[in-house]
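The other protein chains are all here in position, but one chain of the complex has been omitted.
And now, chain A:
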Amino acid sequence: MDFLRPATWDEALAAKAGRPDAVPLSGGTDIMVEINFDHRRPDALLDLNRIADLREHTREGDGSGAPYIRVGAAVPYSTIVEHLHGPLPALALASHTVASPQIRNRGGVGGNLGTASPAGDAHPALLAADAVVEAESAERGVRLVPIDDFYTGVKRNCLAPDELIRAVRVPVADGPQQFSKVGTRNAMVIAVCAFSVALHPRSGRVRTGIGSAAPTPVRARAAEDFLAGVLAEERAWQRRGALPPSAVREFADLVSGAASPIDDVRGTGDYRRHALRVMARRTLAWVWDEYRDGHGDGYEDGEGAGACA
């Protein structure tokens, strides 16, 4: 097995172009498990750990009015929890549920995207936040992939063989966000299923993400549209009143309906649908209460929604 250790991002892209079969190695918390169990036997490993840039996060896009955090592919979960919970609440909550402190110090979102497991905890949060993946190749440069287009099948993503993930651009939250995951123990557990919801008051949209309940991470689009419709109709963004219980129920049902879960060792399909309904109901209540209480003062909330209503 060849072990390639590029010192810079450009070298890494060149190496990947020259050896498209080389498997990138970031925190190694997925890939080393696979190699140790001989599930995978790559001819070459492309170690990205010398590239310090990948562990950086920066705030960008302020001028454009759509600020985002550019999270380097190798920024470990522990950094996201500690430093990015303000601008990226759902991703930080999701990051906090990943594994154990040791794994959170090594693993990051780039690796979670690379593996693209339906059970990866970052995915529902990235879907809800409307993230964009920065994929890059030596030949074609940067390609911005909306998260909605990223997942293509069970443990498959849309990266080309010569591409690497440079960073994920996650919009700074303009409203409350939540993430919730069911596991059968109280820490260090792979999701039985997971759910994330983000209110986007600026655009009047609601976005969601569902984990571990379909072949890929998915959004509950019907639920999002339904809720955005109710909020607009009731002028709820402006009035900040209580949500009608029937709307909450309908939202929860639509979330549950968006999943296509199977029975496996971690749980039954029926339970997953049920749990999604409960998580959708609860997390919606949490984000809406937060919005009503104006806890979202840090968000640039209200304005946009007001304008389009």
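Some observations on this one:
To be clear about the criterion, a contact is a pair of C-beta atoms (placed from the backbone, for glycine too) under 8 Å apart; a residue touches a chain by one contact, two chains touch by 3 or more; residues count from 1.
As a working rule, contacts and distances are computed from a predicted model.
Remark: of the listed names "Cobalt ABC transporter", "Fatty acid desaturase", "1,2-phenylacetyl-CoA epoxidase subunit PaaC" or "Xanthine dehydrogenase subunit D", the one matching the undisplayed chain in UniProt is "Xanthine dehydrogenase subunit D".
For the chain missing from the display, the contacting residue among A:Ser137, A:Ser180 or A:Ser256 is A:Ser180, taking the whole complex into account. Contact between chain A and the absent chain runs through residues 36-38, 93, 96-97, 100, 178-192, 265-268, 270-271, 274-275, 278-279, 282, 285-286, 289, 293.
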